[in-house]
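One chain of protein is taken out of this complex; the other chains stay put.
As written, the chains take the letters A and B, and residue 1 is the first residue of each chain.
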Amino acid sequence: MTTARPQKIADYAPLVFPAVMLTVFFVVPFGIMVAVSFFRRVQGAFYEPDFVLANYARFLSVFFGEVLGFSLVLAALVAVVAVTIAFPFTYLLARLPRRRQVLWLVALLSIVSLSEVIVGFAWSTLFSRTAGITNVLVALGLMDEPMSLSPSFGALLTGLSYHAFPYTVLVLYPALARLDPTLMEAARTLGASPPCAFVTVVVPALRNTILATLIMVFVFALGSYLLPQLLGRPSNWTLSVLITDQAIYQSNLPFAAAMAVFLVLVSLALVGLSLLVGRKEAAQ
Amino acid sequence: MTSLVLENITKRFGAVAAVDRVNLTVPDGSFVCLLGPSGCGKTTLLRMIAGLEEPSEGRVLVGGDDVTRTPAHRRDFGMVFQSLALFPHLSVGENIAYPLRIRGVPRAEQARRVEELLALVRLPGFGERPVAKLSGGQRQRVAIARALALQPRLFLLDEPLSALDAKLREAMQVELRQLQQRLGITTIVVTHDQREAMTMADLVVVMNEGRIRQSAPPVEIYRRPADTFVADFIGITNLLRARRGPDGAVRVAGGFLAGVTLPAEEAMISVRPEDVRLVPPEAAAITGRVEFVRDLGASIEIYVEAEGQRIVAVASPRERPDLQPGATVGLALPADACVVLGA
Partner (left out) sequence: MSRLLARLFMAVVGIVLAAPIVVVAGVSFNAQRTLTFPPVGFSLAWFGEIFADAGWRGALLTSLAIAASSAALAVAIAFPLAWFLWRWHAPWARLFQVLGTAPFILPPVITALGFLSFWATAGFYGAPWTVVISHAVFLVTLPLVTITLGFSSIDPSLTEAAATMGADDRTVLRTVVLPLVTPYLVSGYAFAFVLSLNEYIIAYMVAGFTVETLPIKIFNALRYGYTPTMAAVTVFFVAAAALVFSLVARFGDLPRLLGAWSSRES
């Protein structure tokens, strides 16, 4: 259907509504935000139009540099944990008989759509002193008395990985579902045991997919706003938390905007990278 | 010493038996073709031999050892898949070296063997090429080289030539056969193309609906099919109903058939079109009316209708019978060309 070019003006009609909506309600807001990042912050009011680089300069201070560094490291860790577990999991999932596969997919979809609030609440419950994992361990005799495991870095990492996991599975799913099953079988007939075949054939064959997924999960984790507050100490707060904090509570919209623009640039660069990597793999 | 023995192999999926009590003995060093239509169970059977599927019942014995429970990666077989399954992230040489690499064979030895195998499949110097840049025939050969890298005791191929175009396929059939003879390796090929089976195999195993219908050398399959399915599947044949009268005489298509005995009052007879002789109608045992004449250049097919049955005769151009549709013609069926079939 896609070799014909639009002939008349009327042919463009269906494009009007989406184009208008997306331009007015995405491009413009985004543009405004970029503009605001250059505005001068006025105490007591929102801001006044200006062009200063003060916001970006402030952003490059030590404190915010630390927060940025922590955010990046945390996001990277989450990406690695999530993909390491999700890759073999999704491989096995894609090979299940149809009925069980659909069951798992429905379950994963239900969890992936869960709000960060809910995930945070559920895990804080699981880490609590009265209704959590430690209670089970005490009941089994492995611990003396229950204790609260959150807020802590470990709790945050667990919660974020949990939140990212179903998303990772769904991102990996198309590639693994379409993987030629005879590749593994050929490896087995060539003398590789199933685990060996998986590591020497499936993983390298899909290395571009893995890389692209790592990047996508990284961006996903970078945007996490609630979990650091619910499961982590203030020292564990990420850039996204700071952005919201500055925007709402400190009423410093220009500074928040500057940080947001920076975050966007990082995300876009990474997404672009993952697209490039993905295209290279598709060409194989 | 027999190389492969299948004892009562059965594979059930739910209530359906994809492979049903198959018994087969494959002599050492022979080239066997599993032949049959789609869904007849031949690929499932091959996969069970390879260890990729577990039989519901029965045993697989190789060189006397029971390997039924041995996992695929320990069976020491080489297999070429229909999809070829070349590893996309490895070069040609790395693909071929893969089985050697995971066995821990030293690098130098790997390289030597890869060169040897590339020469064997007539792709010298292709070691560095990426797999994606190869033609269909070349990928074929790489898959074969890889499967033979460890000098397996059994060489299994699942419809290896189906992705190739006709001319290349014919050439590869001959090449594959020659390769097998040179190496003397016991080979089992799955195919649905009966010409392919007839070309390459020492032993043709015709399968249908999970069962073996006949297992014999190609010529015997052709000349002495065991039942109507085999007769009909291999080449073109005339399947005719024959009746034995109270006087003991056998009648086919309205005429007498001498020299043939039937096991029952009614039976099916198979006669190949090239064995049907055209004779003057006055002297003929069977007469019929010409329905259709097809002159193919190298041969002439004549479709005759006799007493409600259709008989096809093939004449060579040298004979060039001058027959038109509607003409009356006589047919003679030599007794030694008639095969009385079971069912």
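One rule holds for everything that comes next: contacts are C-beta pairs under 8 Å (C-beta built on N, C-alpha and C of every residue); 3 or more make two chains touch, one makes a residue touch a chain.
A quick note: this is a predicted structure, and the numbers were derived from the prediction, not measured.
In the whole complex the chain that is left out makes contact with A. Only one of the listed residues, A:53, A:73 or A:102, touches the absent chain: A:102. The chain not displayed touches subunit A at residues 1-6, 11-12, 14-15, 17-19, 21-23, 25-30, 32-33, 36, 46, 85, 88-89, 92-94, 96-98, 101-102, 105-111, 113-123, 125-126, 128, 130-132, 135, 162, 165-166, 170, 173-174, 177-178, 193-195, 219, 222-223, 225-226, 230, 240, 243-244, 247-248, 253, 256-257, 260, 263-264, 267-268, 271.
Assume only the chains that are shown with their structure count from here on.
Residues 180, 182-183, 185-194, 196-197, 200-201, 204-205, 207, 284 of subunit A touch subunit B in their complex.
Within the complex formed with subunit A, the subunit B residues making contact are 50-52, 71-79, 81-83, 85, 87-90, 98-99, 102-103, 132, 146-147, 149-150, 156.
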